[in-house]
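A single protein chain has been removed from this complex, and every other one stays in its place.
Up next, chain A:
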Amino acid sequence: MSRPALWGWIAVAIGLSALTIPWFLWGDATLVAGVPLWLWWHVGWMGLASLVFWLFARRFWGLGIESDSDSSGGSPGSGSRVDAGGERR
C-alpha cells in the first residue's frame, strides 16, 4: 500500500475538518441572500467533502486498513480489484 497516498489522505482529512468552520470569516456578518456568508461557505464545504469522500471511496477505499496483498504500490481499489467481493456473504 502506498505510503505517500496514506499520508496525503490523512492531510486531506485534516484539511477538510479544519476548514468546515470558516475561521477566516470570524466576526464577519455579511449576508448573501439573507443568509450569513459563513453559512454559505459551510454548505459549499460540505458539498466538497461529499465529493472528496466519493473520490476516496472510488479510488482509495481500503487504504490504511486492508492487508497489503500486492506491494507494487498501486492504490487499492483501482483497476481490476474494484469490488471483487464484499457483497453479501
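Note that in this section a residue touches a chain if its C-beta (ideal position, glycine included) is under 8 Å from a C-beta of that chain, and two chains touch if they have at least 3 such contacts; residues count from 1.
One rule holds for everything that comes next: contacts and distances are computed from a predicted model.
Novice: For the complex's missing chain, which UniProt name, "ABC transporter permease subunit", "Na+/solute symporter", "ATP-binding cassette domain-containing protein" or "Phenylacetate-CoA oxygenase subunit PaaI"?
Specialist: "Na+/solute symporter"
Novice: What does the interface between chain A and the hidden chain look like in terms of residue numbers?
Specialist: Residues of chain A in contact with the hidden chain: 13, 16-17, 20-23, 25-29, 31, 33-36, 38-39, 42-43, 46-47, 49-50, 53-54, 56-58, 61-62, 64-67, 69, 83-89.
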